[in-house]
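Below is one structure; the comments refer to it alone.
Complex shown without one protein chain; remaining protein chains in place.
The block that comes next holds chain A.
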Amino acid sequence: MATSTSTEALSTAYHSLRNAFSSSDYEKCLSLLPQLKLALLHNNALLPSPTTPLPTLLAARDILELAALTSIHVSDGAAFARYFAQLAPFYEDARLGRSEMRNRVVGLQLLLLLSQNSIAEFHTLLETLEMEGAQNGGRPEDDVYVRYPVMLERWLMEGSYDKVWEATRGGKVPSEEYALFSTVLVGTIRNEIASCSERAYTSIPISNAKNLLFLESEGAVIEFARERGWLVKDSRIWFPSEEGDKEVLNSESIIENTLGYARELETIV
């Protein structure tokens, strides 16, 4: 009795979530989610267990995927990471088969890790995908959703920031959720470029800096230069020179090491 009513409650809530998501009403999705989670709990489907019927599990996976996408839309990275962690056992379960939305979610997770600069975790996740790809006779990059973050990472590491900038422009992203990361990514590359420029140039004309930093106007450049503490003079930006950080011999550590050797010698002799 109890189970049949809870199953019904789950399926109705699930449908309204689907509808709300397809009409991009993310506020409504958010309000539906707590209720759905409860329903999942009642159906013992929050984690895939062998006793739960297959359709319920498939629905549960769909719900979690939608929830993950929703949290990206409301830019809640932490919630997305949580849903992703919850989805992991569903993706591991061989009974459920492949989910259509899976690569979209995984790609987003990769992008999220990239935007947080968690490169180690990024590669860890990618390694897992590589393994699966090898089993299915393909490469993870073959998928459009996965390729996007993978290429971004490669360009970022290489330093081809102009390509990253190209990729974040509208129309180049594989789905609308990915576009939401563009601002973050542009911010990241701008900071990267800035820190590179500081070391690489002594000075640079403002008009060139505008193109270099992908800023809209020269005013924005001056604003940005002020934020980073650069000197703006004669329509050029002068970067602070770093003559001061010449290596000084650290006498303290030398003394410490030498004393250490003396102590060790004492114990030997």
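Points worth noting:
What we mean here is this: contacts are C-beta pairs under 8 Å (C-beta built on N, C-alpha and C of every residue); 3 or more make two chains touch, one makes a residue touch a chain; residues count from 1.
One rule holds for everything that comes next: contacts and distances are computed from a predicted model.
For the chain of the complex excluded from view, the name given in UniProt is "PCI domain-containing protein" [choices: "Sec1-like protein", "Methylmalonic aciduria type A mitochondrial", "PCI domain-containing protein" or "UTP14A small subunit processome component"]. Residue A:Ser160 is the one among A:Ser11, A:Asn44 or A:Ser160 that touches the chain not shown. Touch with the hidden chain on the side of chain A covers residues 94, 119-120, 123-124, 126-128, 130-131, 134, 154, 157-163, 192-193, 195-202, 204-205, 208, 212, 247, 249-250, 254, 257, 261, 264, 268.
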